[in-house]
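Rest of the complex left out; these chains stay put.
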Amino acid sequence: MNTPSGAPTFRLEAFSDGVFAIAITLLVLEIRVPGPGIHTAKDLWSALGDKWPNYVGYALSFLVIGVMWINHHALFEYIKRVNRPLLVANLLLLMGVGFLPFPTAVLAEHLADPSTRSAATAFYGATLVFTSMTFNLTWWIGRKERSLLGSELPQRGLRTITIRYAVALACYAAATGIAFINVWISLSVHLVLALWNGFSERAGRDS
Amino acid sequence: MNTPSGAPTFRLEAFSDGVFAIAITLLVLEIRVPGPGIHTAKDLWSALGDKWPNYVGYALSFLVIGVMWINHHALFEYIKRVNRPLLVANLLLLMGVGFLPFPTAVLAEHLADPSTRSAATAFYGATLVFTSMTFNLTWWIGRKERSLLGSELPQRGLRTITIRYAVALACYAAATGIAFINVWISLSVHLVLALWNGFSERAGRDS
Amino acid sequence: MNTPSGAPTFRLEAFSDGVFAIAITLLVLEIRVPGPGIHTAKDLWSALGDKWPNYVGYALSFLVIGVMWINHHALFEYIKRVNRPLLVANLLLLMGVGFLPFPTAVLAEHLADPSTRSAATAFYGATLVFTSMTFNLTWWIGRKERSLLGSELPQRGLRTITIRYAVALACYAAATGIAFINVWISLSVHLVLALWNGFSERAGRDS
């Protein structure tokens, strides 16, 4: 009765892994080497120190993308087969992930400037809101067409995941709004959210 | 009688997946961070808004490459073994895919300029025409040497794929020509083509 | 009694392989093409020769990252399952690996300048110290929760790996300190360390 529809997820996972791995590794390219006007060791240390917004952006986005990869991984332990709408939703998800090096670079460029850093942080948060929406979309498509899911998943597990994804989206949206009040609180929310998602065990296992 | 010739496609698919995943993720590198002349939040939002041609180019090429990956995936559900001509044809295909970040950047640079955007859009379209030709070539090689195909594929399925690939090539060529009349129609054709290819189920299954 | 906890390592290894492969290949992007002020073959050869610090940086970091990949590979012949803390530790490890193109570029930019090269070499070494610490952390997490390890590993093998990882960390720290005395000795230590790690057989097999 539960005949599988759609194709297996193997190559989709491999392709997605590739995009996650590349996006996370491209982050470093946005950190420019201190220019030719450096003539003493002290100048170099100082110039390397001045790049702290780049290190903050690199570390934060590395964690964010890394934890998104972990969650993507977890998602496809439930979704066992893919149809075309799911492939396209996953493509939108990867579009958000692949875009992240750009808002990260914008954030790094403006984080030290009090007059523009709120805008840069909000732009960064908006990208995460988009990505979180595509995670929700991918999950909804998978949940709706039950035959795409593995058979062992209990009803309560499904609900738990749905709630967690919705909560994450709300937190990303909140953090984006908070950027206009205080960028450090906004970025801390992103960090805590990444660590919470990274360390908590999978929903399906808990239930 | 149908002894397999050629090697299995596993590593070819993994290598191709890699090129698709990298090309799609490199697209973001063409979006430059707004320069140092920005001093207010309003300036930054305005500068980020002025980058709309970059976002259009990023989103369009992400979809185009993503859907090409989906179709490449589908193609190698039929082609089960590879010989050297097919490897080289696939290499030409990847050469087109890997080149796309360049015309995308050209498009993004010129899309806001009425006097050069037709040329930029035609150049973009020409790259897709080339890539579509290599898709056709790969398929023709696979179809000709029947022993490379999986055994379960019906004659009608073969014909359906052949026709679809030829139609896609004609559409890409038409969109390239239309670029000289109206770039928005040209780009819309590319978008619709990507969505049509992305959402329609595989030909072999339909027949 | 030894029921497996955590998930299998397959996708973690694939993702990590991706980050290693991308970081190692991005190294070349930091070598800029000699500019437009070159008009004779002699000028070009001279300009290409002047880039020797880039070649040193490229070759050294290629070996360092490559050998780290070999060791990561070896590590996950022991660690057979992953839990969330191990995933996050591995993410920190990849954060160090993915960062390496930046200190490599800093090193290449300053290696020919006697007044700044000590600082650049120390910065480079500090990144390796961080990465080595994350290797130790990943191993400690794996070793502590015995159920993550493969069952065939003898107690003595565990101890050997623990010692080797601690020794490597001490050597990286020493090399970083030596950078302030003599950069060539410091870089030689990094090179010897990479070759020693690269050529010596796995600890688990030796015991």
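The first chain written gets the first letter, and so on, giving A, B and C; residue counts start at 1 in each chain.
Keep in mind that, in the parts below, contacts are C-beta pairs under 8 Å (C-beta built on N, C-alpha and C of every residue); 3 or more make two chains touch, one makes a residue touch a chain.
Since the structure is predicted, the reported quantities are computational estimates derived from the model, not experimental observations.
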Number of identical chains forming the whole complex, with 3 shown: 4
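The rule is short, and it goes like this: only the chains that are shown with their structure count from here on.
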Fitting subunit A to subunit B on CA atoms, where both chains share a sequence, rotation angle to nearest 5 degrees: 90
Nearest-to-centre chain - CA centroid comparison: A
For subunit A paired with subunit B, centre-to-centre distance based on mean C-alpha positions, whole Å: 25
Distance between the centres, which are taken as Cα means, of subunit C and subunit B, whole angstrom: 36
Sites on subunit A at which at least two other chains make contact: 14, 18, 22, 26, 29
Interface residues, subunit A side, partner subunit C - complex: 13-14, 17-18, 20-22, 24-29, 31, 33-34, 38-41, 43-45, 48, 58-59, 62-63, 66-67, 69-70, 73, 77, 195, 198-201
For the subunit C and subunit A complex, residues of the former touching the latter: 7, 11, 14-15, 18-19, 22-23, 26, 29-30, 83-85, 87-88, 91, 94-95, 98-102, 105-106, 109-110, 113, 115-116, 118-120, 123
